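Shown here: the complex without one of its protein chains, the others still in place.
In this document, chain identifiers A and B correspond to the written order of the chains, with residue numbering beginning at 1 in each.
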Amino acid sequence: MTLVLDLYTVVAVLGGAFFYLAGTVGLLRFPDTLTRLHALSKADNLGLGLIVLGLLPRVDGTLVALKLVCAWLLVLLSGATVAQLIARVARSQDPSA
Amino acid sequence: MTTFLLAAAAFVLLLTAVGLKPLLRARGAADRIMAVQLLGSGGIGALLLFAEGTERYTAIDVSLTLALLAAFVSVALAKSARRLDATAPATDSADRQ
Partner (left out) sequence: MSWSFAVDLAMAGLLLAIAVFTIAVRDAFAAVVAFAAYGLLVAVVWVRLQAVDVALTEAAIGSGLTGVLMLGAAARLRGTERAAQSARPAAWLRVVAAVLSATVATALGAAVWFFPDPAPTLAPAAVGEIDATGLGNTVTAVLMAYRATDTVLEKVVLVLAVLGVWSLAPDRAWGGRPGTLYRPDADGVLTFFARVLPPFGVVIGVYLMWTAADNPGGAFAGGTVLAAMWVLVMMAGLTDAPPVAGRALRLLVLVGPVVFVAFGFAGMVIADAFLAYPVDYAKALIVAIEVPMTVSIAAMLGMLLAGTPSRPVQP
C-alpha cells in the first residue's frame, strides 16, 4: 500500500513540476505581457494543484490536509484576480497589446 | 522519498529564479508585478514540498501567510500602477495609492 501511495506522490509531484516548468518556459519565450501572464497564472496554479494532490495522502491529520487545500485555493483565487488586475495595468500602459 | 521531495522543492525554486530574471528586467509595470505573483506561487510550492520532505508542517502556515500577503501586495501594486498612469482626477494632492 505504501508503495502505491509513494508512486502516486511521485507521479503527481512530477506532474506538478512539469507544469511549473511549462509555466517558466512560457514566461521566458512568450512574446508579450499578456501571454506571459497567461503562462504564469495557468501553469503555476496547475503545478501547485498537482503538488498539493500528491502531498495530500502523506500528511497525517485532517487539519494539515485542509491547510494544504486551503493554500491551493487561495493561490487559485488570488492568481485569477491578480491576473485580471495585471492585465488591466498592461492594457492601460500599452493599448495595442 | 525525502530526497525526491526536497529535490522537487529545489527544482521549483530554481524555476522561480529563472522566471524572475526576464520579469524584473522588463520595462513595463505589469511584468514587474508578475514577479511578485511568481515568487508567491513558486515559493508556496517549494515550501509545501519542503514541509513534507523535512516533516516540519509549520512551514505550511508560512505558505498560507505568503499566499495572503503576496495577493495583497500584488493588488496594491496593480492599483498603484494604474493610478500613476491614468490622469486620475486629483481629489487631494497628498493622497496615496
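Note that contacts are C-beta pairs under 8 Å (C-beta built on N, C-alpha and C of every residue); 3 or more make two chains touch, one makes a residue touch a chain.
Here the structure is a predicted model, which is why all the values come from computation and not from measurement.
Undergrad: So which bits of chain A touch the chain we can't see?
TA: 70, 74, 77-78, 81, 84-85
Undergrad: Touching residues of chain B against the unshown chain: what are they?
TA: Considering the whole complex, chain B reaches the absent chain at 6-7, 10, 13-14, 17, 20, 24, 29, 32-33, 35-36, 39-40, 43, 46-47, 50, 56, 58-59, 61-62, 64-66, 68-73, 75-77, 79-81, 83-84, 91-92, 94-97.
Quick note on the criterion: only the chains that are shown with their structure count from here on.
Undergrad: Which of the residues in chain B come into contact with chain A in the complex?
TA: By the definition above, chain B touches chain A via 1, 4-5, 8, 11-12, 15-16, 18-19, 22-23, 26, 28-31, 33-34, 37-38, 40-42, 44-45, 48-49, 52, 57, 60-61, 63-64, 67-68, 70-71, 74-75, 78-79, 81-82, 85-86.
Undergrad: In the complex, go through chain A and note every residue touching chain B.
TA: Where chain A meets chain B, its residues are 6, 9-10, 13-14, 16-17, 20-21, 23-24, 27-28, 33, 36-37, 40-41, 44-45, 47-48, 51-52, 55, 58-59, 64, 67-68, 70-71, 74-75, 77-79, 81-83, 85-90, 92-94.
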